[in-house]
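Reading through the C-alpha cells given below for one structure.
Shown here: the complex without one of its protein chains, the others still in place.
Each chain carries a letter (A and B) given by its place in the written order, and its residues are counted from 1.
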Amino acid sequence: MFYFAIDILGTIAFAISGVLVAMEKKLDLFGVFIIAFVTAVGGGTLRDLLIGSTPVAWMQNSTYVFVILSTVVFAILFRNYLKYFRKSLFLFDTIGIGLYTMVGIEKGLGAGLIPIMCIALGTITASFGGVIRDILCNEIPVIFRREIYATACILGGVAYFLLRKLPIENTYAYLAAIIVVIGIRILAVVFKIALPSIYREK
Amino acid sequence: MFYFAIDILGTIAFAISGVLVAMEKKLDLFGVFIIAFVTAVGGGTLRDLLIGSTPVAWMQNSTYVFVILSTVVFAILFRNYLKYFRKSLFLFDTIGIGLYTMVGIEKGLGAGLIPIMCIALGTITASFGGVIRDILCNEIPVIFRREIYATACILGGVAYFLLRKLPIENTYAYLAAIIVVIGIRILAVVFKIALPSIYREK
Partner (left out) sequence: MFYFAIDILGTIAFAISGVLVAMEKKLDLFGVFIIAFVTAVGGGTLRDLLIGSTPVAWMQNSTYVFVILSTVVFAILFRNYLKYFRKSLFLFDTIGIGLYTMVGIEKGLGAGLIPIMCIALGTITASFGGVIRDILCNEIPVIFRREIYATACILGGVAYFLLRKLPIENTYAYLAAIIVVIGIRILAVVFKIALPSIYREK
C-alpha cells in the first residue's frame, strides 16, 4: 500500500515532466499524452523488453493509463499553476526514481541476473523514460548532459548489494538503498553537484 | 485475399511516405530503403515486441521485404511523378491505418489483453511506423504535432469494442471499425479538423 502510493506519486511526477517538455515543443493533445505516457512508463518498458518480461508491465494493469490520463488533463488545465508545485514535483520525482531503481533491481534478481546487470536494469527503469521523452522531442537526453540523476540510481543500487551482505533483513537494505538514491539526488541538486567535467580541464 | 490486398496496398503507401521523407533529408539508397522499411513495418514491430510475439511479424514472411524493396525502387525511379498519385497514396494510407488498427487489436485480444490495451496496440500498429520514421530522420513525429491520425485509430478501436456488445457478428463490428477509422481520417483532412489546441486560448 505504501509502495503503491509512492509508485502512483512517481508516475504522476514523471507524467507531468513529460507534459512540460511536450508543451514546450507545442505538441498537440495526443502528442502531449504520448510524451507523458512514455516518460512515466518508458523506463519500465525498456527494462521488461530487455529481460523478455512480456506483455510489458503497463499492459497488464490499466491503473497507469488512467493515472497518466488524469494527470495530463489536470496538468493541462492547471498548467499556469504548475510552477507553484515545482518543489513537490521534484520530491515526487526523486522518491519515484528511488523506488523505480529498486523495482528494476528486484526484477533483475527475479530474472537471475548478476548484481551489475540488476543495477543497470534499476537505472534504466528509473531514468530511461526521460531519455525516450527527450528523443521523441528531438533533444539530446538531459540526463546525458548534466545533473546527478542516473548516477544516484547506480550508487543506490551499489549500496543495496553491499548492504545485502550485512546480516540485516532484506527490507532494510531495500529501504536504505531507496534513501541513498533520494539523498544523493537531493544533495546534488541543493549543492549543485555535477559529475566531474571531462572537457577543457587541468 | 481481400485483407491481403489491403495489407499490401497499405504497406506500399507507408513505404512511399518513408521514401518521401528520406529523400527530403537527402539520405542515400540504403538510408531511403531503411526509412521506407521502418515506416511500413515499425508499428507492427513495436506491437510484437511489447506483447512478446517474436520473431516479429516481418521476419516470418518475406513478402513485406520484397514489396517494400520493389516500392522503393519504383518510388525512386518515378519520384517526379509521385505527386500525381498523392490522392491514391492518401487513400491507401488511410485504408491501411484502418486495417492495421484492427490487426493490432486482434493481436491484443489474442494476447489476452483488456480492451483499452488492445486499442493502444492497434493505434501503435497503425501509427508508430511513422513515429520511428520521423525520429530516424531527426524530426519531432508529425502525428504528435497536428492532424487527426492516431485519434482516428483510437476512436475506431472504441467503436469496435462498443459494437461487439451488440448482437451482431464480429466480422461486421470489425469492418465497421475500419470504416470508422477511415471515415474520421478523411473527414478530418477534408474539413481540416485538428485536435483542440491547448495553447494561448481563452
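Basically, a residue touches a chain if its C-beta (ideal position, glycine included) is under 8 Å from a C-beta of that chain, and two chains touch if they have at least 3 such contacts.
The model shown is predicted, which means the values in this text are computed figures rather than measured ones.
Considering B:Ile34, B:Leu91 or B:Leu163, the position touching the chain not shown turns out to be B:Ile34 (whole complex).
Only one residue from B:Leu49, B:Val142 or B:Leu195 touches the chain missing from this view: B:Leu49.
Remark: the omitted chain is touched by one listed residue; of A:Thr71, A:Thr101 or A:Thr151 this is A:Thr151.
For chain B, the residues touching the absent chain in the complete assembly are 22-23, 25-32, 34-35, 45, 49, 52, 54-56, 59, 62, 65, 76, 135-138. Interface residues of chain A with the unshown chain, by the touch rule above, are 49-52, 111, 113-114, 116-117, 120-121, 131, 135, 138-141, 143-146, 150-151, 194-199.
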